[in-house]
Each structure stands twice: as structure tokens, then as C-alpha cells.
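The structure follows.
Here the complex is missing a single protein chain, while all its other protein chains stay put.
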Amino acid sequence: MIVAVALAIGAFLVVFLVVPIASVVYTAFTSGDGGFTLSHVVTFFQISLMRESFWNSLYVAGMSVLIASAIAVPLAYFTVRYRFRGALLVQTLGVLPLIMPPFVGAVAMQLLFGRSGSVNLLLNDAFGFSIPFMAGLNGVIFVESLHYFPFILLNLAVSLRNIDGAMEESAQNLGTSGFRLFRRIVFPLALPGYVAGASLVFVKVFDDLGTPLVLGVSNMLAPQAFLRITSVGLEDPIGYVISVLMIVFSVAALGLAARILKGRDYATLQRGGTSLQKRSLSPMQTVAAYAWIGLVLLLVLSPHIGILLISFTKVWSYSVLPEGITLAHYATVFEQSSHMITNTLLYCGLAALFNVILGTAIAYIILRTKLPGRQMLDWTASAALAVPGVVLGIGYLRTFRGLELPFTDTALTASWIALVLAYTVRRLPYALRSCMAALQQMHVSLEEAAENLGAAKLRTIRRIVVPLMAGGILAGFVTSFITAAVELSATIMLSASASQAPMSYGIYLYLQSIAGRGPGAALGVIAVVIVGLGTYASHRLLQAQSTAGEQRLVNT
Amino acid sequence: MAKVKVEARGIELSYGSTRVLRDITLTVEPGEFFALLGPSGSGKSTLLRLIAGFAQHQAGQLLIGGNDVTGIAPWKRNVGMVFQNYALWPHMTVARNVAFGLEERKLPRDVVRQRTDAALELVGLTGYESRRPNQLSGGQQQRVALARTLAIEPQLLLLDEPLSNLDAKLRVQMRQELLRLHRRLSITTIFVTHDQEEAMTICDRIAVMDQGVIQQIGTPIELFDHPVNRFVAQFVGSLNLFEGNLTAGRFASPTLGECELPPSVERAARSDVHLAFRPHVVRLNEIPDSDGLRLEGQIAGSEFMGEFVRYEIRVHQAIVIADQSHARGADRIADGTPVRLSVPAGELRVMEA
Partner (left out) sequence: MKAYRQVVVLAAAVFAGAALADTITVVTSFPKELTSAYKAAYEKKYPNDKLEILNKGTSSGIAFVREQPAGARAEVFWASAPDAFEVLAAGNLLEKVDIPSSGIPDKIGSYPINDPEGYYRGQALAGYGLMWNTRYLQAHKLPPPKEWADLTKPVYFGHVATSAPSRSGTTQLTYETILQGEGWDAGWTQILQIGGNSAAVTERSFGVPDGVQNGQFGIGLVVDFFGLAAMASGFPVEFVYPSVTAIVPANIGAIAGSKNPEGAKRFIAFTLSEEGQQLLLSPKISRLPVLPAAYAKAPAGYPNPFDGTIKAKVNFDSALSESHYYVVSSLFDQIITFRLKELQAATKAIQDADKRLGGRQSKELDEAKRLAWTAPVSAAQSKDKELLATFKSKKGDDATIRRRTQIEEEWSSKAKANYARAVELANAVK
């Protein structure tokens, strides 16, 4: 039974992940007559633009990690370290950016921070200068850092919370304090969480297509891959070389992180131990803390505020604030695009459902069986994390070209099922991490007790394992759902028609036309509200259930 | 190493409305091995953390070596503390852990090395320098924690339940090692424990604490023989204890019934008192001293403890515990057998409730 399930999962991963990616890799190394060649790779490195794009991508990803760390590390330290009521605020900070596609945020941020954005207009009026926040690579770094810093924040906060207070006190007792204490003891102990978050940010930024596209930055790898493949056509091998390189670097970044983390699982907090002692803030410090968190919150919320303003107003052009309040954009959206809302709920809901089913099954197989080769399932499923959406989309188009769905004459790639499959594959790593964490925390004796009382394996799984994992499963579901709902890169490649398109594609479409910015923003607001409500509801559910999985929301 | 005296004078500490320490006054003499003994929640660990600087008292004075340390940060106190869970840093090797405090004191490299080696040798862990804490057994981790603390040559050593995470046999062994180390270094040491046997076997003096109050301070024998109240008497060793009233030489208890007290015992009429005696002083079926307590009962159960047999004897409504030393080949008295009990007058105590 378990073998059959494992084989089925393996087959699914091979067909919908390995083969499409392999087809991309194959193209990158195949000459015109079908033989193996390295000449495309050589050619790639001979093109100075490609070398430049390559370095730019590394630079942007690296800088984004730095800036995101600068935002996230103090914030995480702060919430774990000090006693104050901002915890909810910081929790909000942790989720809000993730529920909006970065390319939507980029549109709003242009209006707020761009050359003639609100901030620069005010600066120019008051001081006669402006700051090019959004110019070129800086803009990409700015948007990406603000969008992805929660990955570091959430992971680091979990790590910090798991440090035993005695770890710190013993260092103080031996004579250290202040920043040295942080540098020598606290941060190294929280390093696993930081590395997990930072590597994820690196990979995400390295892969992100929407943001550079919307900001008009083309000399980076992801946009170059997209541009080359969509403009020169699917025969251009350089696009595939870029795809391969992107996979290689993502894998390398995650592999490096895994190496650093190997044997360093410092969950030092023991049963009955106390975590880091919370300190009180003086009134001055409290004011400073709130001011700072407020500032970060304002920055983080600026895209949300921006699209909210756009969605309710008629004109926003070369002015600090938009003019002319209207509800017309919402009317347009509900009239034209309400189906996209249901589409998103359907596709992402289905994908998230498949994800937790697959995730639970894989977690069980890996942690509770001795099946040979079971680690392969984990590696393969997790490898999806390193596959850019564009690459997967291209792989699907190549692999399933001409394949029709059973009982219909519709091509797989022309139907929404391709989207659900792509979302499922792309988001599986998130759900898998959540499920693994939940199962890891569950002592095997709980199952043995059930078996001892006469429940067979399947019944034990159904009646004991799954209910106890519920928190982690739900967290996996929510993470998959949210991230799938804001996914654009694979969506662009695979959306075959407007009537079957999800919201993210709808927003993108609206933002392509002069009169469409308002409705696009309105649809964006609706998306944020729906995803936000879902997140909130699941948080409540999780709190009611257990707190086990909750903090691992984005812990990969 | 310098020997310092630790003095607490009228220390009060509250968390919100919870009073954790009340009017704590005690003196730990230089070079003394001093225990803070009490059940969990008695405030003993808080007092230790206060001495280390991790908690702040609201009233009173704390002097270490004659200096008031109120307000001095933990890292400036030069007070070594070994934590209950050892708190070894998993990201550093054994040697790095031990060297940490020395490095923080900005000592020259060779001094750090030399004192690290010395500390590890002291605890018998030479050769384990490059191991990681998670590659060590519990006892070894304990030693590393000790070496790490001793390496900085603290003026005072604080041990927070250092043996509680070890198995029984290792606990006894480590207990002896601690004692040996203390004799060798004769550093003033304060030891927190909830295990009276641990405290009694190795400490010079013990402060028994309950609900944030010091109940009694004394040597182990003083505490055992002359407990000032019921709590101390019960906490230090086992005790038979019965409520009742004293009238004209007779003790009337709702559980034990009525019995005649020997004349040598303080017999002034009082109500609400406790009659107490330790289980090992009860004699069974012997010709009693003329001056002693006499009772009759029935064996209700027994436990064989090896060196002795612990009998539970029903007397009237009460159960009296009697420990009888075991000689090779002797049988246990069967349940239900009627027995006569006697307690020498010198072992009887009448305590205020």
C-alpha cells in the first residue's frame, strides 16, 4: 500500500516536475541536429550582456538579502527580547507583504517612491532634491527587500524563541554583555533560522520575474530568460541556458544553506526551560521602538496603501495624493472579472489541497517508513523550490505540447489544469516543510499506542496522525494557497484564456491598459482582502488548535 | 582563590503582586559549601539568580565580599554559575566554551589556553577539547559546565540544581566530585537543590526555604535533630506527625487516639499541637524503656528497602511508619500481625501547629 502511494507520488513528481525541467535542460545542451553541445553555454558567457545580467542578478539577490536582513534582524530580536505590545504589529508585518504579488506592489511603489512619486515630490518641494529609490537595480532591491524580508523575520523569530535563556545568562555570568553577547552567543544560536530565511530570500529574488519587468529592468537573468524565450521564440537556446543557470544557482544557494545548517539544529530550549528573558523598555525606548516599527510598517504597507488609494480614485498623476474618489473601478471588476476571483479560489484551493495530501504522505513515508529511496521524494519535491516559475512554465509548454486531456479535445497546456498542476508542484516544498515539522514533533509512541490498542496502519494514520498534524497541515495549506494566489511567473506562461485566468493574471492584464490601473488596483485590493482574511482565519484556527505549526508558516 | 563572604540582609523580591522572596537574611561564610534547600516554588533559585545578578531585589541589601552588589550587572560580578541544564553553547567546541569567559576578560591568548587546559584537567576532561557539547554524555556536559565556570576563577560559585539532570548513580558520583573539588579549591559555594539527601551529604550548612521565607539555617545535623517547625522536620528526613491536644500528660488525637506521654516530655496543657518522631526510632515488640511512648497496632503493609524494612502500622485511625533495620535471613512481619510500638522519650517532640 505504502509502496504504491510512494510510487504514485514519485510518478507525479517525475511527470510534472522532473520531465519538464529536463526538457529545458536538454534544450540548453542540444545542438540544432540533436547532439550534445556545450556551445550554447559558451555562447552565453561570450555575451557581455549575459555576463552583466548574471552579475546583476547575483548583486540584486545579495543586496536584497542584506537590506531584508537589516529590516528583519532587529525586528525579530526586538520582539523576542523585549516586553511590549508590538508583537501583533510585527506578526502583521510578517504576513502582509506576502499576500500581495510583488509586481502589484511595484506599481504602487512607483507612484509613492518613483521619480515623480509622492515622496520625491515632497522632498523636491521641501529640499529641492529627490532620491532615486526606484531607479534601475535599486528599485528592484527596494521592492524585493520589502516584499521578502518576512521570510527572514519569521524564521529568525522562531529560532530566537527556541534559544534557552540559560544560554544567554551563562554568557553574561562569564562576563559578556551588549552587542558582544548578541554577536557571540545569541546570533550564532539563531543562525539556522537566519540562514533558512536568507537563502529563501536569495532564491526568491534571484527567480523573481514580475518585479524587474514592471520596473523596466531587463539586464537581469529572469527577465532575460523571459524576453529571449518569448521574443526570439522557443528555439532560442540562450533562454534555456539562462533557465539552467538559474536552477543551478538556486540549488547552489539552498544547498549551501543546507550545508551550513547540517548538524546545527540548535533548538536549545528544553522541556521546562525558559526562553530568552524579556526585558522591559524605558518610556523613551518604547517611543523609539514604536516609532521605528511604525516606520517599517508604513514602508511595508506602502504598496497596500498605494493600491487602495488607486482603487478608489480617478486620477493619480504627478501629485502627492490621487484625486477624485470613485467606486467605479470596483463596479468594473465585479462586472468583468468576478470569475477570476472564483478561479483563484478554485485553482489555489485545489493546489493547496493536493499539496497537503502529497505533503502529509511524503512526510509520513520519510519519517515513519524505511522505504528505500524515500529521501529521493523529499529531495525531488524540495527541488521545486529552486525551479523558477518561468522555467517550469516553459518546461510545461515544451513537454505537454500536443497532449490532450482525456475525453476532451483541449490541450493540457491550454486548460486551467496546467495551472493547478504548476501551482501544486511549485508550492509543494512549503506544504511539505510544514507537514514534516508537524510529524517530527509528534512522538512515534503516540502511533504505537494506537497500534497496540488494535488500530491498523491506515486507521492509525487517519485517527491519530492526521488529527495531530492538523496544525501543520493547515499551515501548509495556507502557505501554499497564499503563495499560489500571488504567483505570476508560471501564471503568465500558462494562462490560456481570460475566462480561465486567476486573479493574479487579471491584475496583470488590467495593469496593461490606460484605463485599467484603477480596476487592476481594485482587483488587487480584493485579492489582498481575500488572502488576508484566509490567513487571519487560519491563524485563529491554528491558535485554537495548537501552536506547533503556526510559527513554521514559512519555515523551510 | 579568594574566599568571600556573602550576606543577605532583609531582601524582598516580588513579581507584581507575588512575593517571591520575603525578608531573606543569611550569611554564607568564606569558603563554606552552603545549600539552599526547598521544594519548587520556594524561591531558592530566585535567590541564587539574585546573587548572580539575573534578578533584582526591591528591598534589602546583598553583599558579596563586603561590597553591596545591588545594581551591578551580571557580567561584572565575577560570580560563577553552573546552570541546571548546563547551558553549553552548541555552536562552540568544548575548548571554546571553556575559554569563553577568559576571552571576554581579554586575557592574553596563552593564558587563556593554559587556564582552559587547567580547568579541563581539573574536571578530568583533557582530550575532549575539540568535541561539541552534543557529542558528550550528560556527566561530561556537567563537567564542561563546571570547568567553564571555574576557569574564570570566580570569587563565588553558584550551582543551580547541577545534579538534577543526571541518573541516580552518576548523581552520587558527581556529588562526591563536587565535594572533592570544593575541598581542593575551597571556594565559597552556594548550591541549590530540592533533594535533602544531596544537601545533607555534601554541604556545610543548609538554609531550608519555603514560600519565599527562610525557615531555618543550620548544619545538616542541627536541622535533622532540631527542626524548628513542622515544615523543616518533614522536609529534612521522614517524620511521623500527629495532630492533637495536650491535657494533663495525655495526648489526645483524632487519628492516633489517646496516649500517655512520658514525663520527660514537655507536657503543659495546650491545644492544636503536633506529636512527632522519626520512623527509624520506633521499636517494635521490644521491652520498652520505662520512659517512652507506648502504642499498639497492627501491621498494615511493609516495603523492603534493603538496609531496612519500612512498616506501615495501623494505630487507631492513624498510620505510623516504622523503619526496622534488616538482618540477613530475617523475615518480614506478616500483614495483620498485632504489634507493640515504643518510642524513646528523647526522640519525641511536641511542636506547635
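Note that the chains take the letters A and B in the order they are written out, and that residue 1 is the start of every chain.
Rule of thumb we're sticking to: contacts are C-beta pairs under 8 Å (C-beta built on N, C-alpha and C of every residue); 3 or more make two chains touch, one makes a residue touch a chain.
Here the structure is a predicted model, which is why all the values come from computation and not from measurement.
K.L.:
So there's a chain missing from this view; which of the remaining chains does it actually touch?
P.N.:
Computed over the complete complex, the missing chain touches A.
K.L.:
I'm checking contacts with the chain that's been left out. Which of A:Phe84, A:Phe249 or A:Phe354 qualifies?
P.N.:
Checking each option in A:Phe84, A:Phe249 or A:Phe354, the one touching the absent chain turns out to be A:Phe354.
K.L.:
Which of A:Pro74, A:Gly216 or A:Gly532 touches the chain that is not shown?
P.N.:
In the full complex, the listed residue that touches the missing chain is A:Gly216.
K.L.:
Which one, A:Gln285, A:Thr342, A:Gln375 or A:Ser513, makes contact with the chain that was left out?
P.N.:
Candidates A:Gln285, A:Thr342, A:Gln375 or A:Ser513; residue touching the omitted chain: A:Ser513.
K.L.:
Counting contacts across the full complex, list the positions on chain A that touch the omitted chain.
P.N.:
These residues touch the chain not displayed: 4-5, 8-9, 31-33, 37, 39-40, 43, 46-49, 52, 110-111, 114-117, 136, 212-214, 216-219, 223, 227, 229-231, 233-238, 314-319, 324, 336, 350, 354, 357, 361, 397, 401-402, 404-411, 413-417, 420, 495-499, 509-517, 519.
FYI, only the chains that are shown with their structure count from here on.
K.L.:
Return the distance between the CA-based centres of chain A and chain B, expressed in whole Å.
P.N.:
Chain A and chain B have C-alpha centres separated by 55 Å.
K.L.:
Going by the contact rule at the top, pick out the chain A residues touching chain B in the complex.
P.N.:
So the residues of chain A in touch with chain B come to 164, 166-167, 169-177, 180, 184-185, 188-189, 191, 264, 266, 268, 270, 273, 277.
K.L.:
Which of the residues in chain B come into contact with chain A in the complex?
P.N.:
Residues of chain B touching chain A: 52-54, 73-81, 83-85, 87, 89-92, 100-101, 104-105, 145, 148-149, 152.
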